[in-house]
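Selected chains only, in their assembly positions.
First chain written, first letter: the chains are A and B, and each begins at residue 1.
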Amino acid sequence: MTTTQPASNLNSSNLDSPYLYNCWYVAALATEVDNEALFSRTLLETSVLIYRRADGTPVAMQDRCPHRFVPLSMGKRDGDDVVCPYHGLKFDCSGKCNHNPHGNQLIPKAAQVRSFPLVERYGFLWIWLGDREQANPDLIPNYGPLVDGHPNAVGYTYMPRDCHYEVIIDNVMDLSHVDHLHGEIISTRGQLTPKPPVVEEDASSVTAHWRWEQTPAMLIFNQFLPAPQDSARHFIDITWRAPASVQLSVGATQNPEYTDLNLRNCTGQYDLHTCTPENQNRTHYFFATRRNHLEDDAEFNAMKIKAMHDAFVDEDGPIMDAAHREMGTSDLFSLNPVLLPSDVAPVKVRRKLAEMRRNEQPSGSAVNNR
Amino acid sequence: MTTTQPASNLNSSNLDSPYLYNCWYVAALATEVDNEALFSRTLLETSVLIYRRADGTPVAMQDRCPHRFVPLSMGKRDGDDVVCPYHGLKFDCSGKCNHNPHGNQLIPKAAQVRSFPLVERYGFLWIWLGDREQANPDLIPNYGPLVDGHPNAVGYTYMPRDCHYEVIIDNVMDLSHVDHLHGEIISTRGQLTPKPPVVEEDASSVTAHWRWEQTPAMLIFNQFLPAPQDSARHFIDITWRAPASVQLSVGATQNPEYTDLNLRNCTGQYDLHTCTPENQNRTHYFFATRRNHLEDDAEFNAMKIKAMHDAFVDEDGPIMDAAHREMGTSDLFSLNPVLLPSDVAPVKVRRKLAEMRRNEQPSGSAVNNR
């Protein structure tokens, strides 16, 4: 006999945990949490309350009152505090109870909601669900280019999905799927599939690079090049960083003088794919993209982010969900997949992430319970 | 591989059972079972058939034919008997097979549906799901005041909920939530929250008493008092009795002569909250209320029970269900709740109920299977 909705397993993390805890995850787009509302989202099987203080600073704590376990998001704000709707306990934005209307009104020492470090950066709210002593904001990777430039040249979107988060990472880390799954607009004319990327890794990241030439250029770029129907040289650079962020830069040029292709000398865009497990079967998928052309065109900007959102939801999404239904929560490698040259990067990511999970000490897990 | 709908666990009760069996539960409001229909409800994970004999006496038996396990409620009545829709076995209202149309028409000794003692009392049908030898109707607590008085002064309602039954008991046993969760109409003007009740217990009950003064009186009563806007003294008395019934009396008076407040000298009402688990995640919640004022007003009566039903469904209900989703079926105490002075009564109930469950002997459980 088990409940249909598992309670948080923050209290029972162990060596077999499917999640990495001591790291920064995206909890929400910055725009999802306005100045008024109590926003709730389940992350790593834990209900999390997020709201902004009067000065705009976002804060996060477990979305349950420590008394009778009612979600605080069902309560009301009182300035920067939040009041439980059930028996009126009030908590400050660090989760500390600062008013108990009951009995002698003494505040029980244990009346403390677990709060989570939360940082607003690059248009996202980043949360740390592990040992808070280790929650150094400098560990958030630098995605500064997203917020460096014209506001009409960047877009963000959120796409909840019914699949395991590692299936989403796999999808981005193996871009050889582009010519098979996606439409004409981002076709590489078959260039990407036969060309295994150059893959590099270090202690906490995996990078893959592709360089190719195609005629015409990718249709998302060719109209911005000098000779739209002619050949152009392209690049893609992707970098995964733990736990679940993949930064992708892609661009094209027709200038033969550039030997080292990058976004400074190509027409292109700087994207971030990042995702956070709700549980092992559902994932919060966030995406942002900045382009370096037609930067002030708000209408084009809205069309662009909508087109990318729709491609993920209509093309990648059903494929990823269906693969997840076939795989369940089994470890990929236990299913003996046939691996292709294009799998080098996603396989390195899976192995590195599994190693990082194993390395999270049980002592660290114990700290989670404070 | 398990089925999505668990079969009855009456056959597998054990020391860790989440339910008390040897006790009276409410199976239905008396009005839910008419003179014709075969009524079915799942109680403690067991499908139960209830119907009324021609003389009006309600009877209960397991809602499955012992041959091929089809619910008898899908069959037809034949006088006081019920006929299985699948192969025509007929059972009398004690569950004994009295007609087998097959083969030599001999009735197999084992062709006996388990019947359950059922008593109609106080507007409810009370069922005994444990050892029938112990099913003494005198063990049904006396809720006589519900049926003692004008028929237009009492109302009943039924509210199925998606939470554990103990969460519902907790809700009624700690009335300090009234000023936080509920609206103006039953506000105590903050009186109840700081005031821990006087709590008493005996072997099978837990009682709590509140006494306070407020201005004006609770809005459900003040219009019936001599000076509606003036101060009035109030009382609430609640008594839990196993397994899951809480009787609540509440009233107000402006007569300074009364020192011992009760429903004989106050304007007030006599309520019964009682609930029966469907399983560990769903509960049948029943409620009845009798008032001692405006007793013959049928329209007021209908408004009153509707208003109380709506308050439970709209205000208590979502909070209880959300707390259950956070708690799952975990034992409350295993989650280390912060306990407040107002928790004394509900905690005593949880502890007493747990002890009673532990005390149900395995031998008693074995008897269940007859």
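Here is the rule we use: contacts are C-beta pairs under 8 Å (C-beta built on N, C-alpha and C of every residue); 3 or more make two chains touch, one makes a residue touch a chain.
This structure is a prediction, so every number in the text was calculated from the model and none was measured.
Visitor: Assuming the 2 chains shown are copies of one sequence, what number of copies does the full assembly in this structure comprise?
Guide: If we count all chains in the complex, we get 3 identical copies.
Everything that follows uses one rule, which is that only the chains that are shown with their structure count from here on.
Visitor: Which integer distance in Å separates the CA centroid of chain A from that of chain B?
Guide: Computed from C-alpha means, the inter-chain centre distance equals 47 Å.
Visitor: Spell out the residues on chain A that touch chain B in their complex, using ranges where they run on.
Guide: Its residues touching chain B are 1-8, 47, 64, 66-71, 74, 83-88, 97, 100-105, 108, 110-111.
Visitor: Quick one: which bits of chain B touch chain A in the complex? Just the residue numbers, please.
Guide: 6, 9, 18, 170, 174, 176-177, 179-181, 190, 193-196, 279-281, 318-319, 322-330, 335-343
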